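My structure is below; once you've seen it, I'll send some questions.
Entry: chain A
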Amino acid sequence: MDNILSVLVFLPALAGLLGFVVNKESARAYGITVAAIEFLLSLWLWVSFDTNNAGMQFVELIPLIPDFGVSYYLGVDGISLFLVVMTTLMTLIGIASMSITENVKNMVVTLLFLEMTMVGVFVALDAIVFYLFWELSLVPMLYIVGAWGGPLRVYAAIKFFLYTFMGSLVMLVGMLFVAYIYHNVTGVWSFAITDWYALVLPIDYQLWLFAAFFLGFAIKVPMFPFHTWLPYAHGQAPTIGSVILAAVLLKMGTYGFVRFSLPMFPDASVMMITPIAVLSIIMVIYTAMVAYAQKDMKQVIAYSSVSHMGIIMIGMFAMNAEGISGSVFQMLSHGIVSGALFMLVGVIYDRRHTKLMSEFGGLAAIMPKYALIFGIMLMASVGLPLTIGFVGEFLVLVGFYEVSPVMTILAGTSIIVGAVYMLSVYKKSFFGPVTKEENKTLKDLTPKELWSFIPLVAIVVWLGVYPKPVLQPIDNSVKAMLAFMDEKAITQEAKDIIKVPHVSAHAREVK
Partner candidate 1 sequence: MYETIAFYLFSVLTIGLFLVTVLSKNVLYAMTALAAGMVLISGFFFILGADFLGVVQLIVYVGAVMALYSFAMMFFDATRDIKEKNTPAALVFLLGGLSALVLVLMFAAPIHSEAIQAFYPVHEGVGNAQDVGIVLFTKYLVPFEVAAVMLLVAMIAGIILAGKKMDKSLTEDLNADDEIMKQKDTK
Partner candidate 2 sequence: MEKLVYIALFAPLVSSLFAALFGMMPKKQFVGVVTSILLGISFVASAILAHYVYTTEEAIKVTLMDWIGAGDLHIPFGFVVDQVSVTMMTVVTLVSTVVHVYSNGYMDHDKSFNRFFSYLSAFVFSMMVLVMSDNFAGLFIGWEGVGVCSWLLIGFWYHKPDVSREENPSISPSWAANEAFIMNRIADLGMLVGLFIVYWNTGSLQYDEVFAQLPHLSGSVLNAAALALFIGAMGKSAQFPLHTWLTDAMEGPTPVSALIHAATMVTAGVFLVIRANPLFSMTPEISYFIAVLGTFVAFFAASMALVNRDLKRIIAFSTLSQLGYMFAAAGLGAYWIALFHLAAHAFFKALLFLGAGNVMHAMDDELDIFKMGGLKKVMKWTYLYMGLASLALAGIPPFAGFFSKDAIIETAFNEGTYILWAILVVTAGMTAFYSFRQVFLTFEGDERYKKYGFHPHEVYRYVLIAMSPLAILAVIAGFFKGSFEAFVTELLPEYHMSEHTHHLAWLLGLVVLAFAVGGIVLAYKKYAKGLKRDEALEATWYYKLLANQYYIPNLYEEFISKPYAMISDIFWNRVDMKIVDATVDGIAKFLYGTGDGARRMQTGNLSNYLNWMAVGAVLLLAVAAISAAIIG
Partner candidate 3 sequence: MIGLSHYLIVSAVLFSIGLIGVLRRRNLLMLFFATEVMLNAVNIAFAAISHFYGDLTGQMFAFFVIAIAASEVAVGLGILIVLYKKHGSLDLDNLASMRG
């Protein structure tokens, strides 16, 4: 299977097309089957991935427009591998736990198409291909929010679409400009990211390009103050939409930073550490406080997403292996945990058709299994050790401490403010006496729901206790990237700040 990546990318889309001829009753089963095959394929990818190789693997390269250097260029490294696996997993679980009853077939087809674009973004190594998938991913999400959403769905969907689209257009300009510079320098056109890596740019170019890419990625992340589309999108989207949005789509932004901004503009990245860290700290604290003020359970989770993305952002700009590996790991962790939390909110919404916390209270006594799983995910969300949430957060903070102790302490307040809003959600919804009559007869998790959560709980605990299988490949690729950034950096300041880890004994053996 040399072209497993192509299979991974296009299998869902082809299956999605075929899905149109599947009859309505079996659409769901069909979706689950396809997503399961896709997930197994991605697992196979992981199994056959050489964890000691820090470079790109499973590379596929077919020139598309040779004159302009555009090619169909795919590959994965330690950083993208697990994002792909997480994408397929969350899609599978999302489809399996889906509670939508109308237009199921369309939803399944949309989700499969969305899966193609998400996998495509993570495996694309050609900027144009990357950009194609990046923009294409907006369409299914627009449709999901706009067609299955709440009362304000059109507003939310359009806001989401236009906002992110605007950002990525600026990014496109940046990409074209990089290609242009590349052409000027080498005389050939190329859109391959790996070629671009070799480009050493002067500082002012780096800064401008960094800004262009930043806008595209930051809106997607979403960074403060570009985050306001997110609460609307989450508030209006159906559960499955929120799950995918929080788990995968937001990661595309942070992944973009790792894939493009850091290695391509090392000096600009170093210069922008402080502004980005300040924005991230605002994100962490401010949105956590906003989350605390929410009355709607789903909005709390939505804002908490923003808050956690702040941690991911700050880790990325730690410029050392601890921080960046932690940040990538935190992407996975946040994907799983926030996805699960949105699914959990969906469970209660299906039963009561409200997400207001004041409508609940005392649910722990009525729905103990639900309360248990919510509790586990809550603890993972606030970063309890031995859950997946801790590993990333700890590494991020460790990493950034080297850059700035004061800002680390400020960002570290996330463990406090995060606990504040999460525990207050839990207390308002699950603790206290049961006050509402209609809550007394609520059903606990059905087996279907339970079985969608069990894998997530298992992952949360497994990767919390033994993150090595995931963390090590990530770390290898990140170390390689850092070494390369350090070599490429042109200012002394950047060389000082980018910290190349000592090559461990293990890695030396491999070489």
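One rule holds in what follows: a residue touches a chain if its C-beta (ideal position, glycine included) is under 8 Å from a C-beta of that chain, and two chains touch if they have at least 3 such contacts; residues count from 1.
These made the cut because all candidates are chains of the complex that A comes from, given by their letters.
Computed from a predicted structure; not experimentally measured.
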Single touching candidate for chain A, where 1, 2 or 3 all sit in one complex: 2
Residues of chain A defined as touching candidate 2 within the complex: 159, 162-163, 224-225, 227-229, 286, 289-290, 292-294, 320-323, 325-326, 329, 362, 364-365, 368-369, 372, 379, 382, 384-386, 390-391, 394-395, 397-399, 401-402, 405, 408-409, 412-413, 415-416, 419-420, 423-424, 427, 430-434, 465-468, 471-472, 474-475, 478-479, 499, 501-502, 504
